[in-house]
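Remarks on the structure that follows.
The other protein chains are all here in position, but one chain of the complex has been omitted.
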Amino acid sequence: MTRTTEEPLAPVVDHEQWVGLEELAKSPEFQDMLHREFPEDATAWNDPVSRRTFLTLAGASVALAGIGCSPRPASREKIFPYVRQPEQMTLGIPLFYATGFTQGGITIGLLAKSREGRPIKLEGNPSHPTSLGSIDAIAQASLLDMYDPDRSRRITKKGVDTGWDTAVLELRTALERLRTENPPRAIRILTDTVGSPALGSMIQDEFLKLYPSAKWVQYEPANRDNVREGAKLAYGEPVNTVYDFTKALRVLSLDADFLSNGPGAVRYTKDFNRLRNSHLKEGGKVPSAEEMNRLYVIESMLTSTGGVADHRLAVRSADVEAIARNIAKGVGAAVQEVAISEAAKNWIKELVNDLNAHKGKSIVIAGENQPPAVHALAHAMNGALGNIGTTVLNHAPIEIKPTTQAAEFKELVAEMSAGTVGALLIIGVNPVFTSPADVDFKKALERVSLTVHMGSHSDETAAECDWHINQTHFLETWGDGRAHDGTVTLCQPLIAPLFNGRSPLELLAYLVGDRTELNPREIVKGYWKKNWPASGSKVDFDAAWQHALQEGIIPNSASARVDKQPNAANIPAYTAPVAGLELTLRPDPAIHDGRYLNNGWLQELPKPITKLTWDNALIVSPKTAEKHGFKINIESTGGGEHGRSVADMAEITVGDKKLKAAVWIQPGHADDSITLHLGYGRQKGGKVAKGTGFNAYAVRTSGAAWNALGVKIAGTGETYLLASTQAHFRMEGRRPVRQGTLHEYEENLKENKRTHGKVALFAKVPPVASPEWRSIDENVPGSPNEWKGEKAKEHKHEHTKDDKKEEDHGHDDPRLIPLTMAPATNKEGHRWAMAIDLTACNGCSACVTACMAENNIPVVGKKEVTRGREMHWIRVDRYYEGKADDPDNLTTHFQPVPCQQCEKAPCEVVCPVAATVHSADGLNDMVYNRCVGTRYCSNNCPYKVRRFNFLTFADWKTDTYKLMRNPEVTVRERGVMEKCTYCVQRIRSAGIESERTGREIKDGEIVTACQQACPAGAIIFGDLNDAKAKVNTWKQQPTNYGLLAELNTMPRTSYLAAVRNPNPDMPKPKGA
Amino acid sequence: MSAPAKGSKLFCLLAEYDNPEALVVAIKRAKEAGYTKLDGYSPYGVAEIADALGFVKSEMATVMLCGGLVGATSAFCMQWYLNAVDYPLNVAGRAVSDPIGWLDSWPSFIPVTFEGGILTCALSGLFGLLAVCGLPRPHHPLFNAPKFEAATRDKFFLTVEANDPKFDLNTTKEFLLGLQPQSVVEVPE
Amino acid sequence: MAQIFHSSMNSVARISVFGLPLLFVGSILGGTIIYRSPYITGEREVIDQPVPFSHKHHVGELGIDCRYCHTSVETSAYAGIPPTKTCMNCHQQMWAGSDMLGPVRESYKQDKSIPWEGVHNLPNYVYFNHSIHLAKGVGCYSCHGEIDKMNLTFQDKSLLMEWCLKCHRNPGPNLRPKEEIFSMTWRRDKDHPNPKTGEAWTTDEIIDHNKLKIRDAIQITSCSTCHR
Partner (left out) sequence: MSTGVLEQHGDGPGVAPHVEAMPLAIGGNHSLGSVVDSIGDIATCVKPHPREWYIVFAAGFAMFGMFAVAVTYLLTMGTGIWGINVPTAWGFAIINFVWWIGIGHAGTLISAILLLLHQRWRTSINRFAEAMTIFAVMCAGVFPLLHMGRPWLAYWLFPFPNNFAMWPQFRSPLAWDVFAVSTYFTVSVVFWYVGLIPDFAVLRDSSPTKIQKWIYGMLSMGWRGSAYHWRRYEKVYLILAGISTPLVFSVHSIVSFDFAVSIVPLWHATIFPPFFVIGAIFSGFAMVLVLAIPLRKWYHLEDFITDWHIDCCAKVMLATGMMVSYGYFSEVWMAWYSHSEYEWGTSKQRMFGPYGWSFWCLIFCNFVVPQILWVKKWRMNSIVLFSVSIVALIGMWFERYVIVITLTREYIPAAWGRYAPTIWDWATFIGTFGMFFTFFMLFVRYVPMISMTEIRELLPKKSGGRDGHASAEGPP
């Protein structure tokens, strides 16, 4: 039942399959169920979808049976079989459907896993160019949005429920009146960036045609205006630039967090890591500096991209342009040099040389929050470096209508204020919340006679509009979209709309009227029937359509290439930014522009760098904080470093706008710069969103959408409790993360024969019990230290002439003999193991959300996070090396830590009830139903990867969440320990599959959820007993080491040290 | 307390002393006189009285040793059987599939073995003591005797039981009165 | 000094003192017996169903194959409770007017499930998989008993963990040739001989015949085999 053996299937979408749930949702019983606070027996839901009930539900009642509350048979459950069973469905076997998740007009292809008609997990679509099988944290977590109980469930007119038919009729009448008025009153449609061809065509070709007075405006706060404007400056048209990192040996990022934010981040991370591979080449050679890419980053706020950079220069965001001009000049673009700091000059000198030495094999990429000039400069540099057409590919824009959104939006508000707009249809956006502070959208809205809001939530905008129509989630309806390179992506529904929502396509189709196709499926199919990309041969549309649905993409539909060289002439003249504090606004790494604020998975996801959860903050550098007297008090109470930080509050003043917010001190941040993430501080976000963070839109003006200068900040004397899951960032000389440069790697490999090729540099921790490499290596077949049972003890060395030296006798060192009385177990059968490549990991945390979705991990809330009780089974530890106040020379390390599945697991030996023991294939099993909750195992886990249900963390009450849960994983009740299991449910399913058919499990057949999600490909999983397994080739790398392996825990998870490729000619940090 | 009612069976004769030394002398004399069903009563344990009675070594040590050994052995065997034979689980690599090899982790079983031994030893001591002494016996003929309550306070008593082969009410009473008691009373059954 | 207690108190006291430990041990043993009793496990307890479906009639007398209704038993964890449609396949013609089948027709007409009472209920943290048991040669009979003789279905075995473990520790006795998986009458005796030897099947012969190895006890008694 794993994905690799399962062809994604197109669902049978005759109404029959979905009718059950649709009708059910209308039934009073269901409504009762949803509204009842304490459903007595949520399993007895008379519904075909839950017919197999949710296996996870009865944990509590069963456990209570144990103490005699109900000594009678475990449970007498009712069974509700189908009346007519859908043909392709087999109970208990998941189906995968290709679909897509859209944000900012760009769609990433997904495979949605469905169990008994419920989507339970989203995975990347390997055929999709933006995904290639991986997924980012936000797309992963969008599953939870669908099941969000706070979603709007009705269609209302001025707060009063109306039906769909009434709504459509009334709206049509109203629009018709506006149309026929003389002169016709203006009608406006406001959407976010639309990349969906079907929707675009619906708006442009049908709606706008029917209503000539109508206009379509797109606006979203985290828009790509600067990118488009920059492209226009360089090419005269808004081309869509796609980068090919698989060929780029040198990369310069100008404030671009291209690895974790923006279109194609998943694909770019994948591509970037193709060349960021420290694995030995043929003949056991360390890759040379020319075989590995090198990343230079100039940015203000430390990002995931900056975290993995080989060289990073921290400057104010506003100062990037000046540096960019000088670099551009250096690489030969036709721009003028401008004055920059001495340090920056030194820094870019070698950078420029390096770039010049890699013409056609480099990329310069600029961030979305940089002004158009910087984008134009980046294009100019790429042009000068000969990258256009090799690593930098320009395509026709993928937006249906590329516009300058901020300007359009301002214009719209002006029209509205003037009272000329008769009707405004707001579809899927929340401008009341997201409009810049100097654009009073809310007030302007009052002057519009007909306001219609379509959205998934009854949000701030819904409250101000006459009409509210609840919108479907993308998993509930048909749709299409375009990948970052323009490839058309088809989105299938996985379930009938849970709350009877309607899709924008449907709404517009009804408003246009006189259409034969009113059903979203018909609309999308109809559109593509007409617009199927032309190809040489004649196409049977139905077959091609079916195939495209299965693949999730329409083949060969990427947007057309634009072959133009950039022109540096249009780059506006340089004006030096004023000195002093700047405020940089950015979309939040988890909740983006605020639309996911009610998503618990994203709220609780520790942000890649700050590790903050549930809040945003004014992020400043240590020096700036010192200057203004801000500090963070790690409280000695509660979670402390592991959750509880009391930050000073400050008030920032941007022009005449003020905002009070907490200050977070971030090493690596540029001085005199403040970063604030958008999206928090919503009034009507929902239960989860309530009371979290500070509204950055309050200080965002249309003139300074991303970057404001002349900002003032002053402490207010108040404090604010922030929940950061990791405040301690030093390694304390312990080196949990081992790292080095390519050069050091090579040198050490030469010198260290004694350690059988292990790189001592990466292993500077004093031995505690036995040498770490031994305990790791003996598990690896083919390694010189492979366990050979008793023979290993009497190992007699065949002396050759060259190895008479003392240091060649490593294995005679008594310390090198494993100090254990217990011989290794589990030598036969499967031995599951994992390796994590720290060179590749950029801390994006997609693995964390994937794990939450796969393993039914509860969200605990801010209060519990501040008490150190977050439940993530895999956490990404983040360390800094270097001085906190020297941002340019601060090295950041990311280390994902799941359960290490130790062979001699310290947790097991201390459990008094054998609730955690080893399985025959070497997994550290955690048996939730046996656990009595002594928490001793957690104490004894040196990695601290065990998580405890201190309170009832799992949500047993919300019905929609019950639908979402993975039925293959027990939902843990209060008082039970839990932890990473290597996704044992996947291993067991594959095991049953292989046992049933009498074949072996193939390498790569089982992928863990974290591995599957990881865009960087930093995680590999497989069978140690399969000598050809990829995990074994990883583990034989000299950089392989076990975290705390010196404790003799013999972890099955090991790490490959982070190897960087710094430029040896770059200026060294002071005092180094 | 009045003299025993006529017709009721006699249990013993009870002689009262106010110090242990006198009681010891009296017991020795009675033993010499050939009485066998003798007992001495004191408010606290006096070694010489038991010695004089010829009860030199008690059996309790054996009882408790056996109890302790049984407990310790069964505790060890229980652990081995439950964790190695009945459901041998691989705990932190400290187990191998064969039950004998599993004994390699015997040090882990010592604490429970020890505690098991101590527990059964103590319990066999308590219940053994009660059983061997014929306790609990809240009702006893001696409690019929007047003044016997002083046996727990400050008096020392000698009893010659009526079922002693040499017992004869009058001669024995005479004999006892010759041992300088503070009083001699007849104790009915 | 007067006697405080009547002489009968001697016996009372002794019985209480020496009886207490016995009572303690006895109550534990009693508890373990009660918790294995059919009262607790629900073994052999006949449960009323909305429609008095008789396996005896359908399986024993009509000889319908298990898989006609329990379609996914060979491929999925769940055997599958048949949809109403399956009932109606026959009962549109047969017994079409019978009162007993009223709820079935109602279900079909109103598109509403028949609320069957679950008979074999496992706790939700137990992940039992039908398909692998059948594939390895464990017949329906081993867990469900003589279902062909049951009027209303009942649970034939205790379904206690120790019962599961008994077979997981030594699956041999419960194996049968793959042709006989669904047979209710096949037994491993001389009356059902191995055609090759003419004797009763041995475990090894069955494993050879089925061409699927049986994993050893250590593997299939690992906790995560059933609990995840």
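We just call them A, B and C in the order they show up, numbering each chain from 1.
By definition in this document, contacts are C-beta pairs under 8 Å (C-beta built on N, C-alpha and C of every residue); 3 or more make two chains touch, one makes a residue touch a chain.
Worth saying up front: this structure is predicted, and the values here are computed from it rather than measured.
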* Since one chain is left out of the picture, which of the remaining chains does it touch in the full complex? -> A, B, C
* Which listed residue, B:L10, B:A33, B:C66 or B:L135, touches the chain dropped from view? -> B:L135
* Structure fact -> Cross-chain touch to the chain not pictured, restricted to A:G389, A:G640 or A:G1004, is A:G640
* In terms of residues, what is the contact footprint of the unshown chain on chain C? -> 1, 4-5, 10, 13, 17, 28-29, 31-32, 35-36, 158, 160-162, 165
* So which bits of chain A touch the chain we can't see? -> 63-64, 66-67, 634-644, 726, 728-734, 736, 765-766, 768, 864, 867-869, 875, 877-879, 895, 897, 906, 909-914, 917, 930-936, 938-940, 942-944, 946-952, 973-977, 1043-1044, 1047, 1049
* Footprint left on chain B by the chain that the document does not show -> 18-20, 39-51, 53, 55-61, 64, 68, 75, 78-79, 82-83, 86-87, 89, 91-92, 94, 105, 108-109, 111-112, 114-116, 118-119, 121-123, 125-126, 128-130, 132-133, 135-140, 142-143, 149-154
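We adopt the following convention: only the chains that are shown with their structure count from here on.
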* Centre-to-centre distance between chain C and chain B (centres being mean Cα positions), rounded to whole Å -> 56
* Asked: If you average the Cα atoms of chain A and of chain C to get two centres, how far apart are those centres in Å?
  -> 46
* Where chain A and chain B are represented by their mean Cα positions, the distance between them in whole Å -> 78
* **chain C residues counted as touching two or more neighbouring chains** => 218, 223
* Asked: Where does chain B touch two or more other chains at once, residue-wise?
  -> 89-90
* Asked: Okay, in this complex, where on chain A does chain B touch?
  -> 820-826, 902-909, 911, 914, 917-920, 1050
* Residues on chain A engaged by chain C in the complex (per definition of touch) -> 19-20, 23, 46-48, 51-52, 55-59, 62, 71-85, 90-93, 829, 917-921, 923, 925, 927-930, 968-970, 981, 984-985, 987-988, 992, 995-996, 998
* To do: In the complex, go through chain C and note every residue touching chain A.
  => 35, 39-42, 45, 47, 71-72, 75-78, 80-85, 107-108, 111-118, 121-125, 127, 129, 131-132, 135-136, 155, 211-212, 215-216, 218-219, 222-225, 227-228
